[in-house]
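A single protein chain has been omitted; all remaining protein chains appear in their positions.
Just so it is clear, A and B label the chains in written order, and each chain counts residues from 1 on its own.
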Amino acid sequence: MNDEIVLQVEGLTKIYRSLFTPVGVKAVDNLNLSVRRGETYSIVGPNGSGKTTTLKIILGLIFPTAGSTTIFGSSIADLSVRDRIGFLPEDAYLYDVFNGEELLDFYAGLFGYPRSRRRQLVDELLTLVGMQANRKVPFRECSKGMRQRLALAQALVNDPELLILDEPTSGLDPAGRHQMTRLILELKKRGKTILLCSHFLAEVEEVCDRVGIMYRGGVVAEGSLSELAGEPTEIIVTTSGVGEAQAAVIAAQPGVLSVSDGVVRMTKESGDQLWPVLETIHQAGGRVVEVSRPRPSLQDVFVRAIRQDTVEEA
Amino acid sequence: MRHGKALLGLLMVGILLQTVAPQESIHKARPALFDPNRKTKPVSAISIGPTPAMIAALGGFRTVAADLLWLQAERVWDGGSWWALLPLLDAVTQLDPHFILAWQVYGWHAAYNMHAESETVIDRRYWLARGANILEQAVEANPDNWEIRFELGWTLYDRAHEKKRAAEYFYQADQMPGAKSYVTRLYYRCYEGILDIKDLMPALEYAKKRHTDLAKSDDVQHQVIVNRDYEWWMKHKDDPLEHRRQIVIENTARAQRSVPFYLYPDDPYWDVCPICGLPSKKGSEVCEVCGAPLKAPSQRGPATRGEKKT
Partner (left out) sequence: MTPQLISLIGAVVVVVTLALTRRVWAPAIVHAIPSVWRIAKITVAEARRRRVLQAVVVLVVLILFSMTFFSYLSPGEQSRMLINGGLSAITVFGILLAIFLAAFLIPQELETRTVYAILAKPVKRFEFVLGKYVGALIILAIIVAVMTAVLVLVLVLQDAMVKDLPDSTFNPNLEGVLFAALMNYFAIAVLTGLIMLISTVSSTTMTVISSFIIWAVGSLQSTIHDLAEHADTAATKLLLQVLYVVVPKLENFDFRNEVSNYLHVSYMSGWDALLQGLGYTIVVLILASIFFNDRQV
């Protein structure tokens, strides 16, 4: 990951106005974000927070009320920019009468690739997304997982530098989600810059470098996972076979905050005292099950950020 | 690009202006397309067919509607209801004025069938006039068609016996491409029938010059017939006696067909002498040939109202 900014959004605002809502509904409110080359940035937020609207504005599918978006330093209206990006829409639907092979051939053709190159690309992409065996199955007969994989393949047809994925795992079963996440990680390893939109926080935690939490059209918190979650506050040692007497002995050790139900809590600075505590547990006849340094999950951060935003508003 | 939409707007206006001349050219080349009232007018004061608005509303499907009504007319004809045929044929011809067969049948139906059906002289004169009127409208709607002019000419010649008018139409039909050779012959036969020697001889000269190319002619006998007639009339054109004999032949043929004698408006000869058997001019009281008195005064003149058909 380097410092080159691939996608820059500044002051983006989108107000939907109609005859019945002349004042308008603010879908995106003064949004600022930037994505650096090679990083995986995720926008998370509840339904209706403006994630998909933001992506659509970035891609030029809808037009902002205010603000600007630049990709590789140019506007999306510049066709050369679209040569370098790939988009996986939410609940992607492609022409359902065609099979995977025909669809990928069509999309590759839109980039002007000659027939030989297209054939090669189709083969490579079908292998990458695991659809080689089902290349002749029409889109309408594909399962949800197969459709998402084909949709991802069409987004990769031009080997894009920037990938924009809108809810890539929505509607998939756990196996499908796992597969999709593995694919995204693979793409990340290949050096792609990825802008991901999701409300599956677990998978976001797995793949992302930076996260932007969107709520009611704006970013309420942004940063890397560790920045958002903060440092771990404690060291937790989970034990078994430790009686009350032994618990009292362990609790007396330096750095130990408390012992209860076999769970030993130590201060985050007491890393040096860990070994003596473990020895004490062993001498007391107990067994160490696990040693961990938990930090707040993204879910916790998410809920906290939204609550904070609501409180601030009040 | 700056002012992009304005320039596009200018381009669109320019393109639309460019389409004005071709549209005008179409107006000129296809006038029938732009005359929703067509050239046809209703035969009577009350139109018994569809109104111009109904015709216009059908748009390009007028001809299909005409076809469907024509099929209906065929069924009605088979059923024998001659009166019901009239509004149908009127509708067909108004919907598609270029449907020549429909005009022919319509005119023929009025001038022949309805005429024969009628019991009074007034009615019969009416149907004859109506048939001719229908065919005149057909000619107006189809100025380039020889068949319909021929049809009108034939109706006037054979049914109404207005041979002078018939001759005009036969001549006009003969000028058009595709006209058959019998049209040429009928042209001079009209003058033969009314013994108009002044017009007959030029007509025969004209007929001789027509259809001389045997390979293209539809009737190889045409030249033979015309030459024969021409020679006969060259010999007898100044022989009134022979003319009168021709009239007798003609009258005999008419009597055999029971054609009423009041239908000879153009015939110069009227009464046949009971002594010599030859006709004299209309209004003569004595025979011009043998001097015998012709019919009694009470027996002279056209048939009175109410006389039944013979």
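Throughout what follows, contacts are C-beta pairs under 8 Å (C-beta built on N, C-alpha and C of every residue); 3 or more make two chains touch, one makes a residue touch a chain.
Computed from a prediction, not measured in an experiment: that's the story for all the values here.
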item: Among A:Q154, A:T169, A:S198 or A:T280, residue touching the chain not depicted; value: A:Q154
item: Touching the absent chain when the full complex is considered, from A:D91, A:E186, A:E206 or A:D300; value: A:D91
item: Given B:L16, B:A215 or B:I249, the one touching the chain that is not displayed; value: B:L16
item: Sites on chain B contacted by the missing partner chain, in the whole complex; value: 1, 4-5, 7-8, 10-26, 29-30, 32-37, 56-57, 59-64, 67, 70-71, 74, 96, 98-101, 144
item: Chain A, residues in touch with the chain not shown (by the definition above); value: 56, 59-63, 79-80, 82-83, 85-87, 89, 91-95, 97-98, 102, 106-107, 109-112, 151, 154-155, 158, 164
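In the analysis below, only the chains that are shown with their structure count from here on.
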item: Centre-of-Cα separation between chain B and chain A, whole angstrom; value: 91
